Each structure stands twice: as C-alpha cells, then as structure tokens.
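Partial complex: the chains shown occupy the same locations as in the complete assembly.
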Amino acid sequence: MQSRDHAWVKDIKEDDQVRGLYLVKVKRTGSTKKGDPFLSMTLADRTGEIEARVWERVGELSPLFKEGDVIDVEGYAGSYREQTQLTLTALKVAEDISDPTLFMEATPKDVTRMVASLRDILKGIKNASMKALVEKFLSDHNFMVLFRKAPAAKNFHHSYIGGLLEHTLSVCQMASLVADHYPELDRDLLITGAFLHDLGKIKELKFERQIDYSDEGRLLGHLTLGVAMVDEKLVGLKDFPGEIAVRLKHLILSHHGEYEFGSPKRPKFLEAFALHLIDDLDAKMNGLSRFMEKDRQEGTWTDFSRLFERYFLKGKLQAFEEKEESVPSGQERQKVLFNP
Amino acid sequence: MQSRDHAWVKDIKEDDQVRGLYLVKVKRTGSTKKGDPFLSMTLADRTGEIEARVWERVGELSPLFKEGDVIDVEGYAGSYREQTQLTLTALKVAEDISDPTLFMEATPKDVTRMVASLRDILKGIKNASMKALVEKFLSDHNFMVLFRKAPAAKNFHHSYIGGLLEHTLSVCQMASLVADHYPELDRDLLITGAFLHDLGKIKELKFERQIDYSDEGRLLGHLTLGVAMVDEKLVGLKDFPGEIAVRLKHLILSHHGEYEFGSPKRPKFLEAFALHLIDDLDAKMNGLSRFMEKDRQEGTWTDFSRLFERYFLKGKLQAFEEKEESVPSGQERQKVLFNP
C-alpha cells in the first residue's frame, strides 16, 4: 500500500470509511457484557492517535501481532463518548514498511542537500588526522544510512527523522562562523568536535517506527556511545595522535556543559566551551520554535512548558507602522497593545 | 609627567632610582622602634603593586593624600625580606591624571575603529523605532565618552578600559551572524538587544583610576540600571511602541539566563535565549583566553580556577607532523605526548 492511500489519523471523521497502515501503540483484550472478547487498541500514524476496536474473530486475529507492530487495516469511523473511534473490519500485519515517515515526523529539509553541505564544511578541515577520522565515518556506508535517518532526540529538539543530520549540519555551520569570529579557537578541532558530538544518538535511540530510547541508550547514553564509536574508528587509524584523540573525546563527553545534564566532564578548554554553547543554541532555536508553532493556546503566551518551567511569548514582533494608525503616548500605547 | 618617564612597577629592580605616578592602594602609619612615625604604603600601576616607605617629614606629607589618590614620587629601590621595596625621597599629589591606562589595563583594539564598526552594524537595523532608540544613545556625547572608556567587568572578561565597547561590538557581530543563520529570529530585535544589554555597566562600575563597583552598582546592578537608561531615552521618543519597549527591556533583564546569575526574569522568547547564549560565549572566549594567558603554572594545566571550579588545559594543539618524528602505536603515543 502506498502512503497516498493511507487515511491520516488527523483527517478521520465520523462515518468515514478508512484504510491505512497504523502502528499499534496499545493493545488490550476486553470482554463485552455478554462475555465475548474484543480488542481495544490505540493506533497511530505521524499525525496522531486514534482508538480502534475489533469485535469479530478476536481469537484468530489477536495472536498475529503485538504492540509496536504495524497493521494494515480497513474499517469505519464511529463515535464513542464524544471521541472518534474506529471499528475494524479487516486487519493484517504489514510485512514491509518502506516508508518510516508514515509513523514519524521527518525533517522539512532536503537530506541529500544537507549531506552535501556537511561534506563541504568537513572538507575544510586541514589537520590530516582529524580529516582522516571524519572520512572514516563519511565512507562507512552502514553508518551513513543510519546518520541520514536518525532523529536528534526523542522529544524537544530535532525529534524527527533526519533531525540528527539537520542538527549536526547546523552546529557545524555555526562552529565555522564562531571559529572565524574568535581566532583563539582551533577551527579544525571545533568543527571535528561539532561533527562528532551527537553521533552516539544513532545507538542511543531506536527509530524504526517510533522514536524511543534503546536499552544501551538508557544504560550508557549517547556521550559514552559516541566515544566508543570514535574508539572503533581509531583502531583503523595507526599513528593517530593521542593528544588529538583525547581532546576530541573530551569534546563529546563535555558537550552538555554541566554534570547535572549528564556530562561526566565539564568543558576544560576553549573549544569545549564553544561547542557546548553552540549546541545549546541550536537545540533551543529548533526546539522552542517548534514548541511555539505547535502550541494551541489562545493569545500571545504558550501553555506552560514543564521542561523550561515557564510560559513563552509567541508571535513575531510587528512593525507598528503596519498595525496601528495613531497612538498618543508611550505609556498608553503599551496598555492598548498588550491588553486589547 | 609623561607615562614614558614612568618606571613600571614590574620593571623596578633593587638599587634602581625610581620616578613615577602611582596609585595609593594601602596607606598606613607605623612607628619605628625609636618611636618615630613612618608611612607604609602599597603603590600600584597597571603592571603590579610594590611596597613603599616614607621615613622623613611624615607629619607634613601624610595629610596631603589618602588611599585612592595618585602620587608623583621619587625614590630608590631596596630589598626587605626578599621583596623589593621603595624608599621615597620626594612625594607630591598628582594634580591631573590625563592617562588612566597608567593604572588600568586597556583594550588591545583600536577604539575609534571599534566605534565605527559598531555604528555600521547598527545602521543595518530596519525598524524605525529601534533605530531611533539606538541613535539616541549614539548621539549622546556624555554617554559616548563613558561608553568608549568603560570596562565590561571588574574581573574576568573584558575587565579593562574599553572592554565594554569591545564586548558590545563582538556580541553585536555574533548576533548578526546568528540572525542570518536562524531566520526565525527577529534580526532588529536581537541586534538592538545586543547593543543595549550591558550599557548599565557604565553606571555599575567606577573606572577612573581602578575598576570597582559603584554604590548603585552594588545596590541596583547593571540590569536594572540599563533598563532605567532605556526608560530615560524613551521619554524623548513619543509613540515608541510599548510592545517593542517591553521586549527590549526583557532582553536586558533576562540576559544572564537564570535567577541565580542575577536575572530577575529568565528568557521568554527566542531572541532572549539567543542573546543570553551569545553573551555567555563572548564573555567566556575573552575571559578564559586571558585567564590562560596570564596563568604562570608550569605544564599544560592552569592553576585551579575558583570561579569555574576546575583546571583548564592550556596550549594550542600542535600538528603532530611538526613535533614528532616516529611514533609506533596510538596507545603509546598518547602516553609519550602527555607525560613527557
């Protein structure tokens, strides 16, 4: 089935006939008052979640799939307690899911173009050892397949397919600008560190059908996993200077800046401070923009953000020439603008 | 007296005849075992501090000056308990101190060129209101005199004459780059905020002969003082949009990022996060570079930094091609490089 035939969850309305591929997020067996078994499921695609029920052939269908599987279904939409609910009439397990973006959001940017831009920046690395290390990654086909696809997080910033690439490119670009602005920085070290800093997320996260932490992600974390990935590549690079290796690994380990954010080491040289702040800036610009975009609160303030423990002011500043005609004094204007 | 005639403290050696203008940092009266009074002083110029004694005419000279004054002296250098000490033979209070850099370090950059660069960036502001506000400052002669001279801090970053201008320019330049990179940012707002964010330091600090906090600096702080300076300029700008005024003041108040760093408000919109991180980056690049330069610890690590509660790794990474000839394997190289 093609995704164009798929009924997006957000578009399903009462009385619709529905076909599509959905991820089974929750699956429970219940029994009706008459004592017959039924399946109660929460299905999802990248646009949302919907409740679904199977009333027939439960004993036969239930063993075929489990939570986390994708099923190919037909059914119709009804309403139960003011919420839309699907009643499924046909169901089979989806064999091959060619398109992960059916279930996960994806970067709005062009992946191929981003990879090309990243290669361009990395070409500028002059130090032969760092260049060789970076090349080891870029020429590792298995790595690159995952690197193009991986998200940069489960939640908050760049938490979508392609997000890791988008974030890595943006951090490398900012690193390049910052290295130009502060000549005391070692440009090669900063850019190589920028490229490496989050690579461990390829292993920290699972992103086949939904973004979640892997077991080693939860137990070891992307900082330690990233250092191990560098160590693996270094095995093939004889004569790699130990001093450079240790500085690069420190850049990975310290890029969260403080112990309480999971860095086992805090920045101890200039490039480590710069990388930490650039990473923080890029994560916040992306994460906060998306938080504000997605916010559904009326007015100029977002809903309360638990992560940041505050409300955010939404909305662009508008040139006052455009939106007003004549306003007497500053003090009064202010009141008018804010409390209409 | 010209500063070229001045004997720099760091250059004074035993048996030198000495002339110069020095700041009186400590002044005490003692009495010799014979019961005669003498003056015991700590004198300073920007290169360091030195002990000095006056044994003659103490009753006549002592009332002429107090701590914080600059005195014009002659004397010779002796040694007391392994430290060089001046015995003064002539002393008068310095009337006019034309050159503050005799006592305080100054920016290594060209002030006039920095002002020109800053004006250039600020010219790029398109919003008429913000442009007018910025212009109010730039055309205020008294303000500009102080702005060219003020340091950005008592300690740590840009803590020298001209430091505030240097820091403000650098933050504006980075703000411009960051606004280019993240189109979701309002460029005018970010750059105007970058210009305004630390202006209150003109009042928070005293910098006539030594850099120290003023009373209103300690009691109110440069965030509150900066907001008041903006309010003062806004009085002359009829019809200034309240929405813009409030956002600009928030940029000033929130630029330390967290309550514990003295911000009464934490960042609540994108530009406030960006300004906080750019300011932090610029302060650290300058402050840490200087800390490392000034460090006198042998080896690759600085002395312990109380401010950052850590040691810093000094020294540029050197291309290994240059400094080594043949090194067997990565593991061993590392040991060689680090523990010579």
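Chains here go by letter, A and B, matching the order in which they are written, and residues are numbered from 1 within each.
FYI, contacts are C-beta pairs under 8 Å (C-beta built on N, C-alpha and C of every residue); 3 or more make two chains touch, one makes a residue touch a chain.
Since the structure is predicted, the reported quantities are computational estimates derived from the model, not experimental observations.
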Given 2 placed chains, full-complex copy number: 6
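Methods note: only the chains that are shown with their structure count from here on.
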Intercentroid distance (Cα basis), subunit B paired with subunit A, Å: 42
Interfacial residue positions of subunit A with respect to subunit B in the complex: 127-129, 170, 173-174, 177-178, 181-182, 184-186, 189, 234, 237-247, 266, 268-270, 273-274, 277-278, 280-281, 284-285, 288-289, 292, 310-313, 316-321, 324, 327, 329-331, 333-338
